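Missing here is one protein chain; the remaining ones are kept as they sit in the complex.
Presenting subunit A:
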Amino acid sequence: MSFKVLNSAFLTLIQDSGRFSYSHLGVTNSGFMDEYAAFACNKLLDNDIKGNLLEISFPNLHLEATKDTTLAFTGAFCELFINDEQKNTWCSHQVKKGDSIRIGSFKSGQRVYLGVKNGFILKKEFGSFSTTLKEGFGKILEKNSILDFEEFKGTKTKKWHKNYLPQYGNDLTLRVILSYQEDTFSNEAKELFFNNKYKITSDFNRMACKLDGKEIKSNINGVISEAISYGSIQIPNDGKPIILLKEAQTIGGYPKIGSVLSIDCFKLAQMKIGGTVNFKEISINQAQEKLKKFYSTFLS
C-alpha cells in the first residue's frame, strides 16, 4: 500500500512518454500531453524524465500517503494542500506516512503532473505505462484504489527555477512547419491561415484540438489515407483546422497544411476551451534546432 485514493478527480491518468513501435497496427502513441511540465516533474525528483506520472485534468484529487516519499507537482498552477497546509507547485515536497495530499482548484493551465520518487510501481503494457482509454491500455485512478511506490526517506527538496516557469495564458502562438499537402493550399488560403486567430472549441481532448475561425480550403477533397504525425494540422471539408495530439488516430485522409512544432503542442495542452491561437511559420531547420535543444536540456 502506498497511496490511497480518498477522492479521485475525473480522468486522472497514469502516463509516461508514450507507447511506441505499434503505430503500424493502429495503436496510438499516447503519453504526456505536456512534455515540458512532465519532464520537469521527473527532473525535480531526479527520476528518468520519461518515467510515469499522474496526469490530472480536473480538481479535487485527494490522496493519502501510506509510506514516506518525496513528491513533485508541475503543470497547471493549482491549489495544493499537504495536511491542509497550502504548498507551492513546481517543486518537490517530502511526505510522511499518513499525510494527506489534496489538489484543489486550478488557477491557470489544464493539466497537473504529480510524480513520486522512483515512479509508481506498475506493469508496463507493450513498452509503456501510458493510459489510452479507447484502447484499454494503462490505468485510470479510481476512488479507494491503491497506487504503489517504493518507500523513500529523502532529505532535500527541489524547486524549478523561476525563470523557467511557464505562463499559461489565453492566447498562444503555434509555430508551424509547412508539410504534407501544403502545396494544395493556395497563397490566399495560407494567408488566411497565418493572419487570423482561431478559437479553441470544446472538441479538445487528448486526441485532437478542433479550432474555429476563418475557413481555409485545399485544392483537393481528400488524400489516400496516410500516417499522421503528432501536431499535424488537418483541414477537413468544413475548412476548420484540427490539430492532432497524443492520442490521434494513426492514419487519416484529410489534407494537412503542416504540423505544429511539438514544443508548442505541449503548450497547447495547457490551454482552455475558448482560448485563442494563431499560427506562425517556422523553417524545418529552425524547428529542429528548437526541439533538439528542448530534449538535450532535459537529458543533460
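Everything below uses one rule, namely that a contact is a pair of C-beta atoms (placed from the backbone, for glycine too) under 8 Å apart; a residue touches a chain by one contact, two chains touch by 3 or more; residues count from 1.
As a convention for this text, contacts and distances are computed from a predicted model.
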Exercise. Can you pick, from "Copper-containing nitrite reductase", "Allophanate hydrolase subunit 1", "Cytochrome (Ubi)quinol oxidase subunit III" or "Aspartate carbamoyltransferase", the UniProt name of the chain not shown?
Worked result: "Allophanate hydrolase subunit 1"
Exercise. Which of these touches the unseen chain: A:Ser21, A:Asn170 or A:Asn237?
Worked result: A:Ser21
For this session: Out of A:Leu71, A:Val116 or A:Ile177, point to the residue that touches the absent chain in the complete complex.
Result: A:Ile177
Problem set entry | Touching residues on subunit A - with respect to the absent chain | 20-27, 29, 125-126, 135-136, 177-180, 224-232, 249-251, 259, 261-262, 284-285, 287-288, 291-292, 295-296, 299
